[in-house]
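I have placed the structure first, in the form of structure tokens, so that the comments after it can refer back to it.
Here the complex is missing one protein chain, while the rest keep their positions.
A and B are the chain letters, set down in written order, and residue numbers restart from 1 in every chain.
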Amino acid sequence: MATATVTRQPLFSRPRPSHKGAWSWITTVDHKRIGVLYGFTAFGFFLIGGLEALLIRAQLARPNGHILNANQYDQVFTMHGLTMIFLVVMPLSAAFFNYLIPLMIGARDVAFPRLNAFSYWVFLFGGLFLYSSFLLGGAPNGGWFGYAPLSVQKVTGSVPFLHNMDYYAIGLIILGIASTVSAVNLAVTIINMRAPGMSFFRMPVFIWMAFIVQLLLVFALPVVTVALFLLLFDRILGTSFYIASNGGDPVLWQHLFWLFGHPEVYILILPAMGIVSEILPTFSRKPLFGYPVVVLSGIAIGFMGWGVWAHHMFATGLGPVANSAFAVSTMFIAVPTGVKIFNWIATMWGGRLRFDPPLLFSIGFIAMFVIGGLSGVTHSIVPSDYQQTDTYYVVAHFHYVLFGGSIFGLFAGIYYWWPKIFGRILNNRIGKWHFWLMLIGFNVTFGPFHILGLQGMPRRIYTYPANMGWDFWNMVSTIGSFMIAGSVLLFMYNAWHSRKHGEIAGNDPWDARTIEWMTTSPPPEHNFDEIPVVHALDDFWHKKYVEDKSGKLVPVPSGGATEEAEHHPEQHEEAHGGGHGIHLPSPSYMPVLAGLGLPIIGYGLIYGYYICIVGGLILLGGLYGWAFEPGTE
Amino acid sequence: MAAGGTTAAKQHGHPKERVYVIVAVWLALITGVEITISYIKMPDPVKIVALVFLSAIKFAVVVGYFMHLKFDNPALRKPFITGIILAGCVYTIVLLAFTLHSNVPK
Partner (left out) sequence: MAQQATAVEVHQTSTGIENTKLAMWVFLGSECLLFGALISVFLLYRNHSLGGARLHDVYDIPFTSVSSFVLLMSSLTMVLALAAIQRGDQHRLRVWLLATALLGMTFISGQVYEFTIFVHKGFTVHSSVAGASFFILTSFHGAHVTVGILMLLSLFGMSTRGMLPQEKATAVEYVGLYWHFVDIVWIVIFTLVYLIPAPK
């Protein structure tokens, strides 16, 4: 395996392949384990972000609230936004991508398994770096969008904020590295590692959406990276990129940030759209209506998403020509999204619906996302947006699309794929309670924001006076937020309870259509005993059923390829894929080691450049160790 | 659609080393022309167009020959060309937004 001439002694010995113990998780390069790590870490951050939300709602329940002062509020709402976007929705999507992409395209792992592990560790370290700021002088407090020149300031009045936004800039750069690296990895995986016969237009919609997301990440993240570096230089080098009084321009920050930020919102929603596109056909027992159109709409959204960014900047004085152009492009981008909605509804129409939690959350996703999309379209009309911008109306809009949309879609995916990942089905009844409590709680929390916004309540304020007429709906919203919290607790109970009491899932508990359901639940380390050959879209479904002369579905007698896995149970426990001659990539210390260098460099930029040298050496050491160890031993 | 072919250690159609040297000579010559143009008095728009055009040629030549994109699988061009076109479009719009209706005094 190593070159014929030289066998180098590694600096320290390679971890022994093992499935037990913390070290096996720390050195894993198995995409399934990495997906589980992403999922659990993201859920942990979801709970923290949720607590931050409860703090916000507690503070705003009544006028002149005393729970948080202005300084604390600014940190809590900033971190709530950063957490939910960068530490919850994106990594939860990454969890699904990591776990499912190789399984759904018939591969044994991703293109670069160690790079995959590296992405996870850098994500974890980036999140910890960001949160360490609470203990080291204060968390970022300039909003998740970090508008200049506020984000450049180190003092407000007489209150010093020496490093809060340094953590913002550096933390997001570190997280951006994790996502960029992962995006390259997954893009190459999807392009290059599909099973024989799986052409692009035989890929599941989830894989298409995942693919578009990777491309969006790859092209959008560099833009915000530059924006963040310029912010960092303004802060630590004293440059004036964003300072108007010294020749700079704060609007530059907004252009660069939203050039990333708008594709980012599609990065946040497309995974959920992909998930829902898989669940609806399975639970309607009908193929997805208009598969090519759904795919092309996704591609269209990917392209058009680059042409609308300045709709976040209508009130910055771009002028009537720019405003009009971006208004029109924003209206246009509603079209492919609307097309998808119609296709999803048509999929369910006339189907034999099974109202289990995956379907419930998918329907909830569609309904809530439509509401959020409609408020979005009202934003596209510039004079109307002048009224809405910087009010709670906008907060309503993005929570409907990001929570009602992304989070509901991700929960749908959690219920759907939980049996595949953990081998047990989540309890149906508790799942339904979770859904209804969450749906009602969500609407009670965020529905009133539309009203509050149109009544003039500004966003990003830590309290409000008593005589504005905002008291009632704020209190209602706060009650709703605790309902959401209750629903999340229900889910957590369901997850814990299912460990011992959940119904054991076979390979294919839902009678699904895509090839990940052909293998065991959970899959063996090598995913498939034999890589399937794909003959059609929804290939697994066609292996199971044919249509008779009257169009009725008739099960194929042999039961399809599921039996293959069931005939060889004894070969599923072996570490390296057993006697199939399958070489799986070996575990490695290098990804976590190299990843550790990055936050240390980050701390060095804040506290002393000599610390950067330490971090740099660790990073280099990890990278060289990585380069010189073979991928597979 | 069967899987694509196995990757080969050598690809077909490697330019000989001679070709590389000739390409390098052309690159040097074009650079010389660019530097000369930068010194000659001519209307600014003409100068800018000429310089950008010449550097675009150098760019394409390095990408096509030295980076071998001309001879490789066409699929490899897509990510790179997408990046260039995307960057060109969005940054042009940003710069236009600043120059056509700028609120900040120079």
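Assume a residue touches a chain if its C-beta (ideal position, glycine included) is under 8 Å from a C-beta of that chain, and two chains touch if they have at least 3 such contacts.
Only a predicted model underlies this, so the values are computations on that prediction, with no experimental measurement involved.
J.: Quick check: which displayed chains does the absent chain contact?
T.: Displayed chains contacted by the hidden chain, ordered by label: A, B.
J.: I'm checking contacts with the chain that's been left out. Which of A:Val184, A:Val295 or A:Ile618 qualifies?
T.: Residue touching the chain left out of view: A:Val184.
J.: Of the listed residues A:Asn69, A:Asn246 or A:Ser324, which contacts the missing chain in the full complex?
T.: Looking across A:Asn69, A:Asn246 or A:Ser324, the contact with the absent chain belongs to A:Asn246.
J.: What is the set of chain B residues that contact the non-displayed chain in the whole complex?
T.: 3-7, 9-10, 14, 17, 20-21, 23-24, 27-28, 31, 34-35, 37-39, 44, 47-48, 51-52, 54-55, 58-59, 62-63, 65-67, 72-73, 75-76, 79-84, 86-88, 90-91, 94-95, 98, 106
J.: Pick out the residues on chain A that sit against the missing chain.
T.: Here the touching residues of chain A are 1-6, 8, 111-112, 114-115, 180, 184-185, 187-188, 191-194, 198, 218-223, 225-227, 229-230, 233, 237-241, 246-249, 252, 256, 583, 624, 626-628, 630-632.
One rule holds in what follows: only the chains that are shown with their structure count from here on.
J.: What residues on chain A touch chain B, complex-wise?
T.: Residues in contact with chain B: 187, 191, 194, 196-197, 199, 215, 218-219, 223, 244, 249, 251-252, 255-256, 259, 306, 309-310, 317-319, 321-322.
J.: Going by the contact rule set out above, which residues of chain B touch chain A in the complex?
T.: 1-3, 75, 79, 82-83, 86, 89-90, 94, 97-98, 100-101, 103-104
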